[in-house]
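Shown below is the structure under consideration.
Now for chain A:
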Amino acid sequence: MAEGGKMAAGSGKMAAEAAVGQVVLPGDVLLLPARPGHDAEQLPLGSEAAPRGRLLCGPGLRRCAAGLLVTKCGLLRHRQPGGGGGAAAGGAYWVDSQQKRYVPVKGDQVIGIVTARAGDVFRLDVGGSEQASLSYLAFEGATKRNRPNVQVGDLIYGQFLVANKDMEPEMVCIDSSGKASGMGVIGQDGFLFKVSLGLIRKLLAPKCEIIQELSQLYPFELVLGMNGRIWVKAKTVQQTLIIVNILEACEYMTSEQRKQALAKLSGN
Partner candidate 1 sequence: MEPGGAAMAAAGCCLRPFSCERGLLSRPDGSAAFVQGDTSVLAGLYGPAEVRGSKESPERATLEVLLRPKVGLPGVGERSREQLLRQTCEAVVLGALHPRTAITLVLQVLSDAGSLLSCCLNAACMGLLDAGLPLSALFCGVTCALDAQGAIVLDPTTRQEQEARAVLTFAIDSTEKKVLMATTRGSCSVEEMQQCLVAAQRAADTIFQFYRDSACRRYSKS
Partner candidate 2 sequence: MAAVCLSEAEKLYIVHGVQEDLRVDGRGCEDYRCAEVETDVVSNTSGSARVKLGHTDILVGVKAEMGTPKLEKPDEGYLEFFVDCSANATPEFEGRGGEELGTEIANTLYRVFSSEGSVDLKSLCINPREHCWVLYVDVLLLECGGNLFDAISIAVKAALFNTRIPKVRVLEDEEGSKEIELSDDPYDCIRLNVDDVPCIVTLSKIGYRHVVDATLQEEACSLASLLIAVTSKGALTCMKKIGKGSLDPESIFEMMETGKRVGKALHIALQKILDEEESLGTTRQKVGFLG
Partner candidate 3 sequence: MPLDHRRLQGPDESQPPALWAGEGSGPRDPCALRPLFARAGLLSQAEGSAYVELSGGTKVLCAAWGPREAAEPGGGTAGGGGGGGGGRLVCEFRRAPFSSRGARPRPGGAAEREAEREAAAALREALEPAVRLARYPRARLAVSALLLQDGGSALAAAVSAASLALADAGVEMYDLAVGCALCRDPGHPSGAWLLQPGEAEERRAAARLTLALLPALNQVSAVLGGGRGGDPESWGEALRLGLDGCHRLYPVLRQSLLRAVKRRDAAHTPPGS
């Protein structure tokens, strides 16, 4: 991937799909494809449907006069129009960047640590710039009288209901139908550790071979939070630590090195 087309020295303008898979730097401007005649700033407006549907620009990109302005350094990704269903008919571009600090996004499922209990709201530390709030009613089967048993210091796996730069992030532990579907207080005595957001996204990819290889070693429970927090629990502490070390090492190891390490481990 590295020896892809050499970009013009310094930042220049380049066509968007030519740059897919390339490394882009903040300040690069990506020209939108196939728009002869259309001048740049007529971006797809809601009402007047652009000929090839709405174009979604994901994290790391911002609309600007000449097209898309790259604001984060990383690999440009593109998803085909059809695949994303109606919403992303025009295809979606985003930049896959390495980052440690998590910024809450609506709908993300994260692991939060309860830091305080203020009246009927729990305060959760999610690693962002503000503490998230979680109402005691946002648990499955919680009513005014039947309050969930949550203490300060517990781990909560929940989803962001409200997350916006202007607002304090709000979390819930029930999905739209009121079921917990895996969310809520995480059991005791597992091991929580933090990894970079890039690795989490790789682990959460549908057919991630790392997870499959690990599951062949021995059975374990795993919770992945989009904010870079992972919770692992295996039968013995020793097994848990092995899994933790492997997951932390995935950040730096290439896939072959990882396979040899697993082979060595499954040996003993």
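Note that contacts are C-beta pairs under 8 Å (C-beta built on N, C-alpha and C of every residue); 3 or more make two chains touch, one makes a residue touch a chain; residues count from 1.
Selection criteria: all candidates are chains of the complex that A comes from, given by their letters.
For clarity, every value in this text was computed on a predicted model and none was experimentally measured.
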Selected partner (touches chain A in the complex), from 1, 2 or 3: 1
Chain A residues within the candidate 1 interface of the complex: 1-2, 7, 9-11, 23, 25-27, 60, 62, 69, 71-75, 97-101, 103, 129-130, 165-166, 198, 202, 252, 254
